[in-house]
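There's a structure below that I have some questions on.
Here the complex is missing one protein chain, while the rest keep their positions.
Let's look at subunit A:
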Amino acid sequence: MNGQQNVIRIDSDICTGCGRCKDVCPVGAVEGVQGTPHSIREDVCVLCGQCVQQCSAFASFYEQHPACIAEKKRERGLFVSEAAPLFAAWHTGDAPRVASRLAEGCHSMVQCAPAVRAAIGEEFGMPAGALTPGRLAAALRRLGFDRVYDTNFAADLTIMEEGSELLQRMEGAGPLPMFTSCCPAWVRYAEQQFPDLLEHLSSCKSPQQMAGAVFKSYGAQLDGVDPRQVFSVAVMPCTCKKAEAQRPGMEHDGVRDVDAVLTTGELAAMLRQAHIDFAALPDEPFDRPLGSYSGAGNIFGLTGGVMEAALRTAYELVTGEPVPCTELVYVRGGEGIRHATLTMDGRTFRVAVVAGLQHVRPLLEAVRAGTCDVDFVEVMCCPQGCISGGGQPKVLLPFQRDEVYAARKAALYRHDAELACRKSHENPQVQALYREFLGEPLGHVSHNLLHTVYGQTR
């Protein structure tokens, strides 16, 4: 349980008690008197890291002793030579640990979330919205990862499993509405605040955990290595993913799905540490088969993306015909809640998309009261989805945040539009995985590897 706690912290030496973190905390987990250092209620915090993005109280060059700064960097899990300023709100770091494990030599497999490729360029002076999947793959290879795979592949896999689960529930196999379970901050919130509604959560693991589980089973088989020898690393725009990887149940036969989670910012720090000039790297492909992805998998990184990806596939599974227009713009949008209906085979299908965890409570109360008239709900904790996650590059000027997030979103939609394959079920490598290893969605192997029981907190 250690990893599930204290991922997000506030340094009382640096905090000025300005209270701006309270403005962005979706769950009211920050407490403190104006002008005095604030603290985080661990029993309420969902580890989303929005406070880390918002915090502007930094350790002043004029006030803090260098030795004290170096000590803080060690405590935070940062490279001591990193130049980035230290802010009061911070998340625990894993980059030095991952770097030394890679240096020791191990069979390493890495995945990176969709939102990472639309933001990491900012860490190297590229403009906001620079889309860099090819450089990202090259960079991970230069760091020494043996297999450069992709969370996007697992996002496609999630659609296969979650879409099938939804259709089963619509046949009466489980309660509706069904909620997505990709966002660990949302799952944590549901577990803390609405434990009576957990059967409404999809039993699917998140794409991060599905990827890790497949790496250490099918991936290890392909490479002819013992799953226990595989070092599985995830690069995420998210701070809560660090805790998710430590959750009970996120393992198989005692082998953890994911061994270490780095944020986008931490990966950038590792690259700088290794003197890899990201902007100058050539475009390289992700490794096959677990690095192939569709446009649908790629838009998991923004609010409405999981819904849009699910509908592209569900429509076809239900009607036997492709969705008339691939771009389901009516589920796209920004922070808040939006509803849409879709008619498939004569049946009206009602969906809702929530961006920003503070907007989900009325919906959950309606479910509790039995008055919620929705079949499927996507919930993302962060205001614009994962592109605005707590582990993304930290925009220094608050008035630029909206335009930077808009540029990252546009980049992921652009990437979706330029890919030849735009539906999860058409991803040939996902099809091959089912053919060669998993059998069918919701089958026995899937059940063991790709699904979990939420509500286990220890």
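The definition used in the following text is that a contact is a pair of C-beta atoms (placed from the backbone, for glycine too) under 8 Å apart; a residue touches a chain by one contact, two chains touch by 3 or more; residues count from 1.
Heads up, the rule we're going with is that contacts and distances are computed from a predicted model.
Chain not shown in the complex: UniProt lists it as "Hydrogenase FeS protein, cytoplasmic", one of "3-isopropylmalate dehydratase small subunit", "Imidazole glycerol phosphate synthase subunit HisF", "Serine/threonine protein phosphatase PrpC" or "Hydrogenase FeS protein, cytoplasmic".
If you put the hidden chain back, the residue from A:C18, A:C106 or A:L167 that touches it is A:C18.
Here one chain is not drawn; of A:A173, A:L396 or A:A417, the residue touching it is A:L396.
For subunit A, the residues in touch with the chain missing from this view are 16-20, 34-35, 56-58, 60-62, 83-85, 87, 122-125, 127-128, 265, 268-269, 272, 393-400, 403-404.
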